[in-house]
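Below are the structure tokens for one structure; questions will follow.
Here the complex is missing a single protein chain, while all its other protein chains stay put.
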Amino acid sequence: MNPESSSLPDVRPASRRGSLRRLVALCRKESLQIVRDPSSILIAFVLPVVLLFIFGYGINLDSTALRVGLVMEDQGPEARDFAASLAGSPYLRVIPAETRREAGHALTRGRVRGFVIIPPDFSENLKRAGNAAPLMVVTDGAEPNTASFVENYVRGAWQGWQEHRGERRGEPPAGRSVNLEPRFWFNPSAESRNYLIPGSITIIMTVIGALLTSLVVAREWERGTMEALLASRVTRAELLWSKLLPYYALGTAAMLICVAVSVFWLNVPFRGSWLVLWLVGTLFLGSSLGLGLLLSTVTRNQFNAAMAALNAAFLPALILSGFIYEIRSMPPVIRGVTYLIPARYFVTAIQTLFQAGEIWPVLGQSMIFLLAASVFFIGLTALKTRRNLE
Amino acid sequence: MVHRIFSLVRKELQALLRDKQGRLLLVGPVLMQLAVFPFAATLEVKNNTLAVLNEDAGPESFELIQRFSQAQAFTRLLRLEGERELADALDRQRALLVVRFPPDFSRSLAAGKAASLQVILDGRRSNSGQIALGYIRQMVNTWLAGQRPAPAPELVVRHWFNPNLDFVRHIIPSLVAIITTISTLVVTSLSVAREREQGTFDQLLVSPLTPGMIMVGKTVPAILVAMFQATIILTAGIWVYGIPFAGSLPLLYGSMVFYILAVAGFGLLVSSVCATQQQAFLGTFSFMVPAVLLSGFPAPVENMPVWLQRVDWFNPLQHFIVIVKGVFLKDAAPGVLFQSLWPLLVIAALTLTAANWVFRRRLA
Partner (left out) sequence: MPAPVIQLEGLGKSFPGGKRPALGGISASIHPGRVTGLVGPDGAGKTTLLRLMAGLLTPSEGRVAVKGLDPAKDAVRLAPVIGYMPQKFGLYEDLTVGENLALHADLRGVTGPERQESFDRLLAFTDLSRFTSRLAGRLSGGMKQKLGLACALLGQPEVLLLDEPGVGVDPISRRELWRMVRELVAGGLTVVWSTAYLDEAELCQEVLLLNEGELLFEGEPGALTGRLRDRCFQIRDIAGNRRQVLTRALCRPEILDGVIQGHSVRLVLRPGQAPPDLQPLGAGPAARLAPVPPRFEDAFMDALGGGPGGESVLARHAHQASADREIVAEARDLTRKFGDFTAVDRVTFEVRRGEVFGLLGPNGAGKSTTFRMLCGLLTPTSGDARVMGIDLKKSPGRARQKLGYMAQKFSLYGNLTVGQNLAFFSGAYGLRGRLQREAVERLVTAFKFEPLLDAPADSLPLGYKQRLALACALMHEPDILFLDEPTSGVDPVTRREFWTHINGLVEKQVTIIVTTHFMDEAEYCDRIALVYRGRVIAAGTPDQLKSQVATADQPEPSMEDAFVGLVRQQEAANPPDLAQAKGA
């Protein structure tokens, strides 16, 4: 060894105090950058609230008051009685039409989602017992979900009317009958908002976590500051943690805002414990920040990283998390893919926490998977992080 | 002038198609979504688990359970014993819903009284639960109808445009609209931002090309690219997914042009405000996500509160999905389509004017 090297200060590999000081300094730097960049504030605080409101008001799967056309080709008292009972249904808004043609036109246009035809021989047929099909229902199959709602609501109204009619006429019940008594285990009012909002928090947090961090490492590369950092004594772990911790704090704040807006403004009941929510949220943020950091570290380019974050985080979270679309209905291959998506576990966990409270078997399983995902993404990022410019 | 615009368009297409990555980006995501969306984005209930708590010992409950287990919706049947198992099955999401036969179920039926049947749904999955409830109700009714000596009058239900309520017929037309939106935004707003960052935009501005020509030069490639992608989806929809094309193709492509103009207006507006690609990306994102969520694709527009429906009038995607479905599935007459087309014209006029104005102002 060259004699000059003896004059070097004796530096033990990253003494612990020095390391902590560097970490704190890097975190402080990152936080200052967050605070001074309006776009990160926008992504972390404004976008979640806007999206939450869109999910809260814009996405409503309970069809309240569907518009349904009614063609009365029979004007008899029975027909009018049924029409009145149909109009009385809280789920339907009846819009009368003169002819089938007119109703069909309205359906094509999307003005109504279905129409009911009371045929000219309606009253006649009713008198003859056992005759099938006195009533016709047409739905708009272009909206399959709404179409099945229309069918169910009209069917319900039709059966209700028939029973009511039987009672009024003092007839004995036409035979055996079964009363279905639906009951909701959680979410007794069955409002879709109560399960959509917690689910949407998942989507929002995935997007924010991945979008925010996808830009941060790439930005340091593009601006040339990474080179200055690498030339100092910063270690890989310090670099990684200094990116994770401030954005974890920001993500937690964003999540808190989301939950607060959901509970106090949109009145979604919250039955779990905040502590557990924080714990699950931490694990989930770990995975989504990790994903963002990974993309950023691999691409080193803000534009590509953001594009990749959109495709790797947003769309899978929306489609494959089980938040809107039932995972069990998907074909096996796609179902297999959903097991790899952290959002899937967070959807389950947060919906359970909101509506059911602490159900440990469910929460525990989710937490284990989220922990594994966090370790996987952060670990992979650590592997991909280089201490040099190669 | 036409020749100059032609030069711009050719350059734009060359830049998009020149490298392999660019070509891949035009086709790859489309094929991916085409493969995943129709299968994943369905509100149908299939392959689920039904849990049964049978406290009744009669043959009727046994018969009903047999019927339930034959349904496509429930491929697995979970037999429960007692309240605790019921609670556990729901809590742990082992079943989508539980059907509970009370001890007097068969007796009530035998006595000609109305028997009650409890269906307990998981509130965390209440949408799928309610759909499954519909299936249960139908199965019970069919069973009852078969029991009666003289069956009660039934309904005749016809689902127009989609007799089997196949979700693919809802998804493919919506996908046409969504993909068109994304590619139009990418070609307009992001490419302008990139030109700005790379300095080529200045080079355009010092040439005799007017801002109007530059805008046309960005819009025409968007129209070509978006139409190309839409064609891929249409072709796959017709030949792979077997959806009959009901309407007229010229009508569909004609209205697509107006739609792309409306979206290109948004894209150019975003790009004329933004200085960097990052800003353009955030701007595009904040337009695209709400536009998709409020388009009527995930949930019907008519379910929204009235004030939001009014705001949503300015969402071009909403109108275009109606048009695509109208032509594709319903063979809607031009007069009918015009109801959705004129809002697009208004939006296109507004956004393009605004973009042009900001464009010129930024030069100032």
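Letters A and B name the chains as they come in the text, with residue numbers starting at 1 for each one.
Note that contacts are C-beta pairs under 8 Å (C-beta built on N, C-alpha and C of every residue); 3 or more make two chains touch, one makes a residue touch a chain.
Fair warning: this is a prediction, and the values are worked out from it, not measured in the lab.
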{"item": "Of A:80, A:111, A:165 or A:233, the one touching the omitted chain in the full complex", "value": "A:233"}
{"item": "Per the touch definition above, residue among B:86, B:132 or B:209 touching the missing chain", "value": "B:209"}
{"item": "Residue among B:15, B:87 or B:224 touching the omitted chain", "value": "B:15"}
{"item": "Interface with the undisplayed chain - residues on chain B", "value": "3-4, 6-8, 10-11, 14-15, 18-19, 22, 198-200, 202-210, 363-364"}
{"item": "Touch list for chain A against the chain that is not drawn", "value": "1-5, 7-9, 11, 13-14, 18, 21-22, 24-26, 28-29, 32-33, 36-37, 223-225, 227-234, 387-390"}
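Convention: only the chains that are shown with their structure count from here on.
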{"item": "In the complex, chain B residues that touch chain A", "value": "29, 33, 36-37, 39-49, 90-93, 96, 109, 112-131, 133-134, 136-137, 140-141, 144, 147-163, 165-167, 169-170, 173, 190, 194, 277-279, 281-282, 285-286, 289-290, 293-294, 298-300, 302-305, 308, 312, 322, 325-326, 329-330, 332-333, 336, 339"}
{"item": "Chain A - residues contacting chain B, complex", "value": "39, 42-43, 47, 50-51, 54-55, 57-64, 66-67, 104-105, 107-110, 113, 125-126, 129-148, 151-152, 154-155, 158-159, 162, 172-188, 190, 192, 194-195, 207, 211, 215, 302-303, 306-307, 310-311, 314-315, 319-320, 324-326, 328-331, 334, 348, 351-352, 355-356, 359, 361-362"}
